[in-house]
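There's a structure below that I have some questions on.
The complex appears here without one of its protein chains, the remainder shown in place.
Now for subunit A:
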């Protein structure tokens, strides 16, 4: 009788493109780490040629089609619209968004849920830049750009959140629906726009520390064009939020 039962339904939206191995690992780890939670995993696959969808169908055989929902799209259509697409099929009152490349570990899900229940927050966002959090697998150059981008964003935007570009987050479904429709950016900037707009609208945002292990296979690039996009995004947010 110590804890009230958690009757919430959490919809976990995972956009994928060529993640046949990773999506299987993620699904296993989610079921392992939140066995007592009522949740569904919504996989939005953008027509991966590597057979990601076949794997998802096999996973549905193991875990049930009511727990794992495959909501594919015909081709690569971008991250922002993937969330909107997944959101349309979500039946939970909370939505969790995470990357499929295992840089977001499902073992942090209990912390997100606990933090939300303790504080009643509208958004719980994972942060890599506090004690207990961290990053693995970044070069010095990558760290330098990340810190520079962060200092710039904090000086100009005063967002009140320590990790702007992280994308491991839990939202109240109504809140996500409210902010996602006004967000137009792409890539890294999309994550930043979501949290800045939410903060401006006065939503209660809480943070939990997470660790981020950069993808083992393939590299996450951050070239000159990304930096230009980021700066454009900053200016855009300065004038529109």
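The definition used in the following text is that a residue touches a chain if its C-beta (ideal position, glycine included) is under 8 Å from a C-beta of that chain, and two chains touch if they have at least 3 such contacts; residues count from 1.
Heads up, the rule we're going with is that contacts and distances are computed from a predicted model.
Engineer: What is the missing chain called in its UniProt entry, if the choices are "Cell cycle checkpoint protein RAD17", "Dolichol-phosphate mannosyltransferase subunit 3", "AAA+ ATPase domain-containing protein" or "MMS19 nucleotide excision repair protein"?
Structural biologist: From the listed options "Cell cycle checkpoint protein RAD17", "Dolichol-phosphate mannosyltransferase subunit 3", "AAA+ ATPase domain-containing protein" or "MMS19 nucleotide excision repair protein", the omitted chain resolves to "Dolichol-phosphate mannosyltransferase subunit 3".
Engineer: Return the single residue from A:38, A:58 or A:91 that touches the missing chain.
Structural biologist: Only one listed residue reaches the unshown chain, and that is A:58.
Engineer: Could you tell me which of A:29, A:84, A:117 or A:227 touches the chain that is not displayed?
Structural biologist: Touches the omitted chain: A:29.
Engineer: Spell out the interface residues on subunit A facing the chain that's missing from view.
Structural biologist: 20-21, 24-25, 28-29, 50, 54-55, 58-59, 61-62, 102, 105, 128-131, 133-137, 143-144, 147-148, 150-152, 155-158, 200, 211-213, 216, 237-241
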